[in-house]
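Quick one: structure below, then a few questions.
For this depiction, one protein chain was excluded, whereas all remaining protein chains were kept in their positions.
Here is subunit A:
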């Protein structure tokens, strides 16, 4: 008997998610001079005082911790942009707004290490929390539409952390439906299987998000 797959093995830990997010590129404004860095992960710099430079987040945080730069929060983290995202999230119950794949981790890292570089940090933080909540509620209600005929789920714009949280549940649910739906489990009469709805009308693949 093929046993149930181990859900643990496919899940990334929170630390691993953060590790992945730390490779995202962000803008810093150095207050020192430093020659270009030729790293395994890429070439960055040169660094000149007051001249913005693009670096991966881990490098930005490292420089910031040593007081060598300020970090420019990305455009999507501005109050205007977040307010708009939150509104759109609330307005469209089935769609997710495009946000960086690692938006949760990036904002967390910046809140932890660059709080003085984020204007109106309390407002920004609470907006992101609200967005997370709204999105997560949508994910949860979307999960209710998974049924025996779900062979594929489309999750446009779902972020890394959201994926990671729902993964064990979604995978196990789909697996169970698939298993019990298989011909070995139920001997379906021939007429039944031909009357199955086709993909055109509310087909078997019921997307979380309508296209």
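Definition applied: a contact is a pair of C-beta atoms (placed from the backbone, for glycine too) under 8 Å apart; a residue touches a chain by one contact, two chains touch by 3 or more; residues count from 1.
Heads up, the rule we're going with is that contacts and distances are computed from a predicted model.
Colleague: Which of the following names does UniProt give to the chain that is not shown: "Cell division control protein 45 homolog", "DNA replication complex GINS protein SLD5", "Aromatic aminotransferase II" or "Acyl carrier protein"?
Modeller: Result for the unshown chain: "DNA replication complex GINS protein SLD5".
Colleague: Give the residue, chosen from A:94, A:137 or A:156, that touches the chain omitted from the document.
Modeller: Reading the full complex, the residue touching the unseen chain is A:156.
Colleague: Using the document's contact rule, name the residues of subunit A that touch the chain not shown here.
Modeller: On the side of subunit A, residues 2-5, 9-10, 12, 16, 19-20, 22-23, 34-35, 37, 39-42, 58-59, 62-63, 66, 68, 151-158, 160, 163, 167, 170-171, 174-175, 178-179, 198-199, 203-205 touch the unshown chain.
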